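Below is one structure. I have some questions about it.
With one protein chain removed, the remaining protein chains of the complex are shown where they sit.
Chain lettering (A and B) follows the sequence in which the chains are written, and residue indices restart at 1 in each chain.
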Amino acid sequence: MNTASLIVFDGLLLISIVSLAWAALATTDARRSVILFMAFGLLLAVAWARLLAPDVALAEAAIGAGLSGALLLAATNDHSRQPATAQTETTRTEPDRRVGMAIQWTVTLLCAALAVALAWALAYAFDSTAKDTLARAVSAHLDVSGVSNPVTAVLLNFRAYDTLLELAVLLTAVLGIFALGPARADYQEAGPIFDGLTHWLVPVLILMAGYLLWVGAHAPGGAFQAGATLAAAGIVLRLAGRHHFGLPAGSTLRITLAVGVGMFLLVGLALLAVGRPFLGYPTAWAGILILLIESAAMLAIAATLVSAFVGGRPNPIAINTGEKP
Amino acid sequence: MLTTQWLYALSGCVLIALGLRSALLHRSLLQRVLAINVMGSGVFMLLIAIAYRGPTLSPDPVPHALVLTGIVVAVSATALALALARRLSTERNDE
Partner (left out) sequence: MTDILSSLLIVAGLFFFLAGSIGLLRFPDLYSRLHALTKADNLGLGLLIAGLAIHAQDLFTALKLLLIWLAVLAASATSAHLIARHARRQETGP
């Protein structure tokens, strides 16, 4: 592939990405802007694949475009059901409007200045030839990390603390969502065609989640992509009106939400007990410990994302069969 | 530094500015949340562009891990923000 045609491709891709972002933010129709945002996310995934970041591309396609899109669309649905009160703007007087215009222009100019300043800072950062010390450290220690995918090695071994805290952020977010109110009303039961789709799509998604989790040790994939895929299965079930199957109920749900952080802490404390540093895996055990933590993280991430889609505290009256997503 | 890196990094800067502008100016909460997501994507683009080392060398995995973490944190923050917005609109309707 010659470089000139690749630059043309990059240019077209970036123009599409920036214009989709512009269009998504410029329109006042909420649903339209969400759909444009999903298209924006999918093109971003193409850009990540182009820049040789397949792990990020998978996560972006599944989470950035898919799940964020589902969450935002559900939110626009809530909005359209309620009477439009925020939209009706009172007629403003002439000086008010002038102030509004002045604010708008000032903000626009300041944001443009920020972009220029960022580009300038980047030019400096790039000029002082990157020394790549971190990348070299990763590749030097990859063979003792227990996995051969460098991104998984960074996430689950070298910087495992960060991932533990990230799972804590997810848990906090879902607790916040539960605290804010009850779940959305269930969707109506799907017709025969959508129901037929769920019958084979959901098992395939679950299988795919398992595959992504397993393959993450040596190829693009891992707990986040797997968790997002599993969450997609749960959301498809809920959209099809099968609210008994999307999520476990009661205490099982609570345990599933906490199992990511819990497993991390358990492994870390167990290692402390045998005299190793917190989350400092012994080389021989690193692979299996990472797989253990990732499996737990996948379940927690999936349960968190489906709970976020449901949008609140699950209804305590609905007793269900306790099926996992 | 490569042309490709520059192209993507500059687009990242543009996305950050676009997102920030809309986050400050929009009236609808949903679109503010969306604007912050666009801003985040701009930051991710900067990081991934910095990690790129040309078509033959393998890229730096550390920014990739950062962005992966960022995507998951962004979606959970979005979910929380949307739940807050929903609660806010029900409170307003009750008044």
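One rule holds for everything that comes next: a contact is a pair of C-beta atoms (placed from the backbone, for glycine too) under 8 Å apart; a residue touches a chain by one contact, two chains touch by 3 or more.
Predicted model only: the values in this text are computed from it and were never measured.
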item	value
Omitted chain's touching partners, listed by label	A
Hidden partner chain, touching residue among A:Ala26, A:Val204 or A:Ile288	A:Val204
Candidate in contact with the missing chain, chosen from A:Gly11, A:Gly100, A:Gly191 or A:Pro282	A:Gly191
For chain A, the residues touching the chain missing from this view	191, 193-194, 197, 200-201, 204
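In this text, only the chains that are shown with their structure count from here on.
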item	value
Inter-centroid spacing, chain B versus chain A (mean Cα positions, whole Å)	11
Chain A residues touching chain B - in the complex, by the definition given at the top	3, 6-7, 10-11, 14, 17-18, 21-22, 24-25, 28, 30, 33-34, 37, 40-41, 44, 47-48, 51-53, 55-56, 59-60, 63-64, 67-68, 71-72, 74-76, 78-79, 82-83, 85-87, 89, 103-104, 107-108, 111-112, 114-116, 118-119, 122, 125-127, 130, 132, 134-135, 138, 150-151, 153-155, 159, 162-163, 166, 169-170, 173-174, 176-177, 180-181, 222, 224, 301, 304-305, 308-309, 311-312
Touching residues (chain side chain B, partner chain A) in the complex	1, 3-5, 7-11, 13-22, 24-28, 30-31, 33-35, 37-38, 41, 44-46, 48-52, 55, 58-62, 64-65, 67-69, 71-80, 82-87, 89-90, 92-93
